[in-house]
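Okay, here's the structure, questions in a sec.
Every protein chain but one is kept in place in this view of the complex.
Here is chain A:
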C-alpha cells in the first residue's frame, strides 16, 4: 500500500510540475545517473546551489536509454523550459538536431563538441588535461614503485584526454615512470560496472601500480574501493571523492561542472549563446581537491610542485598537450 501511495504521489508530482511557471531551467542528466558521485552529481549540486540561492525551481530528468535523448530535449523545450542544460558529450548531436526547431529556447551542453554551433546553443568545455596533469604529478610523487595506473570508463576521446594529461604530469615528475592505462569498455555500461573496475584495479596492482586514477563514473566506485582494500592510493574524478575512503584517496581531479551549471542557470534566458566556453585552471574550472581527508597524504613538496605547475600552466609557460590536438598522446599509448 505504501508503495502504491508513493507511485501515486510521484505521478501527482509530475503532473504538478508540468503546470508550473514558465521559463524555469531544465537539467538533463546523462546515462551515468544523477547520483554517480561524480560528473552528473556535480551538475546536480550546481543546480541545487542555484535553487537554494535564488529560491527558483528547475526541472530535471535522468535518462534511462540512448533513445530518450531527443525526446527529453523536445519535451522540455515544448514545455517552455529555458535554458535546457544537458550533461555529457553524447548530447551534442541531439542538441544540434533539436536546437533549430526551438529558436527561442537556449540549450547548453557540457562536454560536447559540434562543428558549427547553432545560434541558440552554448557549449561548455573543460581543460581536463590540465587538472589531470596536476593529479598525474601528485601520483608520480606519491608512487614508490615507479608505476601508476589510469582506469577510464568508456573508451572515448574525452576519457583519453584525461589519461593523456595524467600521463604527461606523471612523466614530468619522473620521466622513467610507467603509466598503465585500461579502459572499462566501449559501451555506456562501462560507466556503471564497479565489478570490472575492481578487477582492472587488481590487474594493475599485480603489474605494480600503487597509485590509480579512475576517470570512470560509477565504475570508479569499484576502483576506489579495491584500492582502499588493497591498501594503495587512488585518485577520484569530477566531484571531490576524497571522503569516500579517507586517507586512501590521494586527491580528486575536480571538474567544476557544478560551476558551469550554476552560471548557466544564473544567466538564465539572457545567457550568451552560439559559441564555446572553456573552463581551465585559470577559471578554476578544473583543479585538485585538498581537504582534511587527504591532508596526511599530501606532502609540502607535492603542494608546492602542484602550485608551481598550476601557475605555469595559467601563465602559458607550460603547455599540456590535449589529446584532441591530433588524436594521439605524446606520453601514453592507448
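Just so it is clear, a contact is a pair of C-beta atoms (placed from the backbone, for glycine too) under 8 Å apart; a residue touches a chain by one contact, two chains touch by 3 or more; residues count from 1.
Criterion: contacts and distances are computed from a predicted model.
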Undepicted complex member, UniProt protein name, chosen from "ABC transporter permease", "Cell division protein FtsI", "Aspartyl/glutamyl-tRNA(Asn/Gln) amidotransferase subunit C" or "HAD-superfamily subfamily IB hydrolase, TIGR01490": "ABC transporter permease"
Which residue of A:24, A:111, A:128 or A:193 touches the chain not shown here: A:193
Among A:47, A:135, A:214 or A:244, residue touching the chain not depicted: A:244
Selected from A:222, A:236 or A:280 as touching the chain missing from the view: A:222
Sites on chain A contacted by the missing partner chain, in the whole complex: 6, 33-37, 41, 64, 155, 180, 182-183, 185-186, 189, 192-196, 198-200, 202-203, 206-207, 218, 221-222, 225, 229, 244
